[in-house]
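These notes are about the structure you will find just below.
Left out: one protein chain. Kept in place: all the others.
Chain nomenclature is as follows: A and B, assigned in order of appearance, with residue numbering initiated at 1 for each chain independently.
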Amino acid sequence: MTKTRLFYTAITILCIVCSIASLYIQNLYLLRVFILAAITAILALSVNILVGYTGQISLGHAGFFGIGAYMVGILNVNYHLSFWLCMVIAVLFSGLMGLILGLPTTKLKGHFLGIATLGFGVIVNGVLNNWMQVTGGPQGIRDIQSPTLFSIPLEYGNYFLGFIVACLSLLVLVIYLLIKSPVGRAWSCLKQDEITAYVTGIHVYRYKLLAFTLSGGIAGFAGALFAGYMTFISPDTFDLNQSISIITTVILGGSGTIAGPLLGTALLSFLNEWLRNFDELRLVIYGVILVAVIVFIPEGIYPFFKNKIISLFSRRKRVNQLKTSIDPHAGKDAVNE
Amino acid sequence: MNEQLMQVNNISVNFGGLWAVKSIEMDVKKNEILGVMGPNGAGKSTFLNVLSGLQQPSEGYLIIGTQKISQSKPWNMAKLGLSRSFQTVRLLRELNVLDNILIGGHMDAQKQAWDILFRTKRYRQKEKELVSRADNLIETLELSEKKYEKISRLSTEERRRVEIARSLMTQPNILLLDEPCAGLSPQETEEISKLILRIKEQGVTVILVEHNVKMIMSLSDRIVVLDHGQKIAEGTPDEIAKHEDVIKAYLGGSVNA
Partner (left out) sequence: MTEFIQIIVNGMANGALYALIALGLTLIYGVMNLSNFAQGEFAMIGAFGTYFLMQMHMNYMLAIILSFIIAGLIGFVIHILAFHPLRKSEPLNMMLSSLGVSVFLVNLSQYLFSPNPKVVSNSFSEKSIQAFGVFLSEQRILIVIVSLILCGFTYWLLERSKFGRSVRAASLDPDTATLYGIPTNRIAFLTFIFGVALTGIAGGLTAPIYNVYPTMGISLTLKAFVVVVLGGMGNIPGAIMGGFIVGLIESFSAGYISTAFQDVIVFSALFLVLIIKPEGILSKVQGEKV
């Protein structure tokens, strides 16, 4: 259990350091980049719950992101509810949408799940674009109130960044606890082999639904933060390209790990800024990255380099292991897989 | 000794007009090793799938304890105390031995959100207890050296033991073993046989499906013989060895159904 304690300490220190550091960033441009990156990181972690830990593909995650943002926008602007109340409702509602999407789709696998989730994203985007009375259509929603936390106005980028870093750290902690718990074990089991999950008494559908709900809720949370920060939202932030770039982020960094999506976010945010002057080419490069990562390092950058480094340090140990790991039946089982 | 654990009533499975299993009836008693044998395609695996909930029977039902079960979700069978191994071992290849065995502890684990997020005392105790239970199993099954090895580095025999350990981790009343010795050498088969006897001593009923006639004859208290999806004989190993239909079925004579 010392490992857990170590993780707690590391997260707490990192959280405090980042929050304090965020107060001293003078450069407004840099501040904006960091805040958007942190929101993307939350989004990537939410996709990772489905794609990485539960093995369920989601190609429509921008839908949840959009639902969260629009719930805040609509409730705040039209009904003048406070930002925090809007945020709670947004998280609950997008979690509920995750559950509703999960109900029919948990019985689907692979391709069909991909198509169904993609369809979900298209439907949400279609509704945002066309339900003029409520969503404002392509013009979107303006003048969303910036949140205030204990009389600290978060409309200042520094405070917002501090707040969002704290949220992100808390989320990382929660996900870590979940993954190390029986729930995480059940997820990893049904990801790798559903039949094993059945015979060990894991209620497969319930655990998939849990993953859908959590993932939807967290993506909605990211949406709510986005709305609170930008104070303006429009449907084209929540389109198919967004869904694809989230999943690219997760796969690039390494799905099924906590550090992977964070690393992916950092790399792609950096890339985005670097390509700022070639905005048309940004998505072209995303496309190339997605294909290249899947072809060359399908496990993602973080696990790839982690394994490289581990094997570098334990070369001697590996030689010993090789002696014992000669397995006369390995071939047979590989066929049976 | 003769307490009845499970009753199989008229179980049939139909695959598009073909009866893979037809009207099987039998009793499973407490603390026995029940052998199920039969030539290839006799319906042994399908029968086992029905018992473990992976295959819904077209007709018939099971009685476990006092419950009557005709259609059941697979995860419920584990809750009713049935656990199984597979002919081709099903383990999570990327995880180590301990983690694989811990999966079997799922039903007993603390899974409330509150407990997990705040690591309550009872949660930590439960996790510790599960780990120590898994440790005990690892020791009993002589896997101590391999505790932290990935499954993909183990031999077939070791994998079988890990799978049995995972099944035992669910604390079953009835353990279903689907050809635990397929693909093993005679020495390894001997090891597994000893293991099965030890499991029985701990009070677990074992249903053993096996091709190896010698092994099943020596281990089982009772044997049921299937052929063409039907039960053709039932009795002690000695009775089975002399049974005419069984000899016919194994020597390739056709048993008229």
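Assume a contact is a pair of C-beta atoms (placed from the backbone, for glycine too) under 8 Å apart; a residue touches a chain by one contact, two chains touch by 3 or more.
Just so it is clear, the model here is predicted, and its values are computed rather than measured.
Across the entire complex, the residue among A:Lys3, A:His80 or A:His111 in touch with the chain not shown is A:His111. Touching the chain that is not shown, out of A:Cys18, A:Leu59, A:Ile74 or A:Val165: A:Leu59 (per the contact rule at the top).
Among the residues A:Leu85, A:Leu170 or A:Ile294, only A:Ile294 touches the chain that is left out of the figure. Summarising the interface, chain A meets the missing chain with residues 57, 59, 104-105, 107-112, 114-116, 118-120, 122-123, 126-127, 129-130, 194-195, 240-241, 244, 247-248, 251, 280-284, 286-291, 294-295, 298.
Definition applied: only the chains that are shown with their structure count from here on.
Centroid to centroid, with C-alpha atoms defining each point, chain A and chain B lie 40 Å apart. Chain A meets chain B in the complex at residues 1, 4, 174, 177-178, 181-183, 185-186, 188-189, 192-193, 195-204, 321, 324-325, 327-330, 332-333, 336.
Remark: chain B residues 52-54, 73-79, 83-84, 86, 88-95, 99, 102-107, 109-111, 116-117, 119, 124, 152-156, 159, 166-167, 170, 183 touch chain A in the complex.
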